[in-house]
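In this view, the complex is presented without one of its protein chains, the others remaining in place.
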Amino acid sequence: MSIGLFYALVGGLLFALGVGGLILRPHLLSKILAFNILGSGAFLVLVGLGQRDGTPDPVPQAMVLTGIVVAVAATALALALARRLLDLSGDMVLPGEKAADEAEAGDQEAAPGDGPRGGA
Amino acid sequence: MMTMVFDPASWLILLPLAWATLAFVLGAGRGARLALVGLGAQALLALELARRVRDQGAHAHALGGWPAPLGIELAVDGLAVVMLLMTALVALPLGLYARAYFGAKPKGGAWFWPLSGFLIAALNALFLSADLFNLYVTLELLGLAAVGLTAAAGDRMAVAAALRYLLATLLGSGAYLFGVALIYGTYGTVSLAALAPLISAEPAVLLALALMVIGMLLKTALFPLHFWLPPAHGGAVSPVSALLSALVIKASFYLLLRLWFGVFEPVATVGAAQLIGILGAGAILWGSLLALLQTRLKMLVAYSTVAQVGYLFLVFPLATGVSPEAGVSAWQGGIMQALAHALAKAAMFAAAGAMIVATGRDEIVGLSGVGARLPLTLFTFALAGVTLMGLPPSGGFSAKWLLLMAALDSGQWWWIVVMMLGGLLSAAYVFKVLRQAFLPAPGGSAVGRAPRALELTALALALGGILLGLFGAQPLALLEAGGGR
Amino acid sequence: MSGDSLLPLAVVASSFVPGLAIFFLAESRHRLRSTLNLFGAFAKLALIGYILWGVLHDREFVFTHEVLPGLDLVLKADALAMLFVTLSAVLWLFTTVYAIGYLEGSPHRSRFFGFFSVCVTATVGVAMAGNLFTFFLFYELLTLSTYPLVVHRGTEQALRAGHVYLAYTLAGGAVLLVGTVWLYGIAGQVDFVTGGVLDHLPAESAPALRIIFLLLIVGLGVKAALVPLHGWLPKAMVAPAPVSSLLHAVAVVKAGAFGIVRVVYEVYGVEFAHTLALLAPLALAAAITIVWGSLRALFQDDLKKRLAYSTVSQVSYIVLGTALFGPVGTIGGVVHLVHQGIMKITLFFCAGNFAETLGIHKVSEMDGVGRRMPWTTLAFSIGAFGMIGVPPLAGFISKWYLGLGALEAGIPWVLAVLAASSLLNAAYFLPILYRAWFKEPPAAWPHEHIRARRYWETSRLLLLPPLVTAAATLLVGLFAASSWTPLDWAKLIAAREYLRWVP
Partner (left out) sequence: MSRWLGVSVVLLCTLLALALVGAMLVLPDAPVRLPGEVAQRLGESGVDHAVTAVLLNFRGYDTLLEVAVLLLALLGMLAAGVAPLRPAPFAADPLLVALARTLAPLMVLVAGYLLWAGAFRPGGAFQAGAVLAAAGVLLRLAGFLPAWNAPALHLRVLLAAGFALFLLVAAAGLYFGAMLRYPQPGAGALILAIETGLTLSLGLILAGLFLAGPETPRARGGA
């Protein structure tokens, strides 16, 4: 197995992990992290599969650079919106996903209701 | 070489990017006039491009002078140009509408112009791109612009809706990107033209197709992946709702059409198409039912979008693995439905926005007296409803006619039942609104006026939906001239 | 595109354009609104007169526009179209005059007259449709434009009636659409052609054609109020009287019946329909409707409801005539299209007059009304006698030809149906006339809105239309045999439909 293919396989696992996390984890920070994990998985596959025969391929490398910037932009927007939601509702969880949130309250950073309401 | 200087395809991308950037530099709340000039020019460009496709057929541009597979190509064909025309002709009246709307209600409009400029640029770029990875970038551009616009309403519900929308759209494009990665790994290229002769039923390719399809279904909000749409479209400010419902969801649908009936045609199966069709049927029935149950006007219209999206996806079972005639009919019907829904839903959200401006509230029960005070807007809503119900003469009817024809031609009668039921259900929710608006206003009428420009631009869009039904042969001829399927 | 091909479009536009203008008119501009209304009505009549003259001189008036590849919108002035279009244009004029008087001073008149004009536009479109698709288009437009008229009063009862109306007609429209698309799929563009267009199809499509026929008849039967699809009609009575007149005499119900005539004669062709054995079931459905409608009418105390059930019954005479194989039956059916319209509009005008002038809504309140409103009651009596079929009134002519047609077609039981129905007609109309003319009037009327002034028992605009239509009921019967009467046209149409017919 070439190192490229190995990266790609790991990328596949990360992608599946990220998808699961994005769907299942209620806390917004977890979701945003999960998105980054699944994106990284896709990048690994893009670069890894492209050079599984051992020769470096600049095309997917450039694509991944583009992809990373896009992912950074998306992450920044997601974080900003999550913070805005925290300001407005005092909560880092999307409405409707509360039930699971309480079940996992132990590993959450900010307990719901702790945030500054209305940016006081 | 000088001829390229006025190349409409390139300018359709450059121009909205340019005015969006300028509008950003001008600052919050500015840039409306600039944007309207840009939108007007865009309509002319799209018409010019359509003329070229009609006379010369489909053609491609190698960007930077680097032909695929090394570089990225723009492909101008019938389908692309029809979608570009749709975008231009819906965006222009919506632009006028938005200017009047934010004139009356400035909240949420601070960065509307640059955001919508990027949104329109993303749409145009997406419709023209012939490169899987570039399509990913346009999808992200579109998604972020749409989310930014949704969040601009600024209240708690809107921000939550925007986040949900963002996460859904990121998951969708993530799945798509993974598919692209698999395709590049398998074939060493992401150019659609280069891939077309290569595609074969490798496991990786099938997986890639599955991931891309699921990603696009999520972005188009096909039942049961529609959860993000109603709060986002219903919670945004009205001009934004109109843009999102009319145009944005069409982009991912378009991409799916492109992939399914384009490069991936050799590996697309009837079974998968039927499955998509079943989801479409679910969308039609479930979306209509929920629309009927809504108490807020814009949520009703948003759920109507969920239902109407279902009709779009009937193309897949009706055009996969059937006779050529049925296939063409279904294909035309699907595109007609996309166009008709774009016009009608833009009109309906615009009309809803005018009603909300006038009544000051979003509840359906608050609409009493609107019929007497805003007859023009109610008329607009009804006309848009005619298209959504699929009654003649309207683009919606033409779409239904073509889809029914395809269903009968290919012996798939079960879709007929779904379409008929859906039509009746949509009548039920449209008339729920009309009926309420017909009632006299309760004592101490609170119905004010809406700016005339709001009413007229909404009416223009609704009339567009009707005219599409009377002159549907023209876009279909354009589709044909540009290479058909 | 020549002027001749645009004329059918102009006929349609002559009510649509004023309708749109009225729609956006301020509520207070009643003089301008009336002018527009009457201008539209007269313009339409003039155009139709010109076309009739042209048709007589062998000119063709066909408007064609491609909507989708292989799908044309066609408006055409053929014999059947001209019969119906003339009827609707003439009756529209009277109804407009009547409505102006009826709605004087009531709110939302711009909306009312706007939709009223669109409704007539749709009816004219239905009449002049040159193919099944065009017919469907205007048929649905008719549904949409009549809904606001039905719910015009905005009361809870009106809104409920509107709901029922929509549920029936939209579902019917959906069924009609499926039938239409299916037929287009099998036969290509389905133009209305004298003698039908389907007999060249291969024999194996016969089962499909039978199902399609059923779909089309069910779709059309909703508006034509064939039992058991008639449930909406009595409920729709809550609409203002001019609307009821229009609904019953020319627009909705008639569009359904007219559609059945078109489908049988000019899509399937009456001879081909006969070979497919489709006519007998249709005749049976019509017969059941005729008897059932009359029976139900007998038990209604509400005057308009009684008239509504009477419509259910009377409109099926048209369907019955269509289903009788043979030219004489055809004449009966087609001529009743016109005769029923004239008679029924008279009756509804009168019912509206009683309600508007004296507040009378029920049969039981009509004692002695003939003394207070002799002219209206006279017109009502002529209409009622016409419905019963007393010679020499219009209804007699229809029934005479229907009876002869039944004998010709070899279905004698139809005679029994006709006889029973006439008896029932008499049973539910004569008591009204007896009350009105011979009973003592009450001390006070329920709600006397309009006081009598000199010769005028009620407002002029309300009185003149029923008198004119009542006179017409008499005249088309008396002079049925002369040329240019509805009967004459019906004979012409029948002669064309049976070109290949050998008795």
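Letters A, B and C mark the chains in the order given here, with residues in each chain numbered from 1 onward.
Convention: a contact is a pair of C-beta atoms (placed from the backbone, for glycine too) under 8 Å apart; a residue touches a chain by one contact, two chains touch by 3 or more.
Bear in mind that the values here come from a model prediction, so they are computed numbers and not experimental data.
Of the chains on view, those touched by the hidden chain across the whole complex are A, B. One of B:Ala32, B:Ala121 or B:Leu217 touches the chain omitted from the figure, and that residue is B:Ala121. Screening B:Met4, B:Val270 or B:Val417 for touch with the missing chain picks out B:Met4. Of the listed positions B:Asp77, B:Glu140, B:Asp409 or B:Glu455, the one in contact with the omitted chain in the full complex is B:Glu140. Even with one chain removed from view, chain B keeps its contact list with that chain: residues 1-2, 4-5, 7, 10, 13-14, 17-18, 21, 24-25, 27-28, 61-66, 69-72, 110-112, 114-115, 118, 121-122, 125, 133-134, 137-138, 140-141, 144-145, 147-149, 151-152, 154, 159, 162, 182, 185-189, 194, 198, 202-204, 206-207.
One chain is missing from the display, and on chain A it is touched by residues 5, 8-9, 12-13, 15-17, 19-20, 23-24, 26, 45, 49, 52-53, 55-59, 61-63, 65-66, 69-70, 72-74, 76-77, 79-81, 83-84, 86-87, 97, 99-100, 110, 114-116, 119.
Following the convention adopted for this analysis, only the chains that are shown with their structure count from here on.
Think of the whole protein's Cα atoms as having one middle point; the chain whose own Cα middle lies nearest to it is B. One simple way to say how far apart two chains are is to compare their mean CA positions; for chain A and chain B this gives 28 Å.
Between the Cα centres of chain B and chain C there is a gap of 43 Å. Inter-chain spacing, taken between the CA centroids of chain A and chain C, is 67 Å.
For chain B, residues touching at least two other chains: there are none. None of the residues of chain A touches two or more other chains. By the touch criterion stated above, chain B contacts chain C in their complex at residues 371-372, 375-376, 379, 382, 386, 389, 391-393, 398, 400-402, 404-405, 408-409, 416, 420, 423-424, 427, 431, 435, 438-440, 469-473, 476-477. Across the complex, chain B is touched by residues 23-24, 65-69, 71, 73, 108, 110-111, 133, 136-137, 140-141, 143-144, 147-148, 151, 154, 159, 162-163, 166, 170-171, 173-175, 177-178, 181-182, 184-185 of chain C.
Within the complex formed with chain B, the chain A residues making contact are 8, 11, 15, 18-19, 22-23, 28, 31, 35, 38-39, 41-43, 45-46, 48-50, 52, 60, 63, 66-67, 70, 73-74, 77-78, 81-82, 84-85, 88-89, 94-95.
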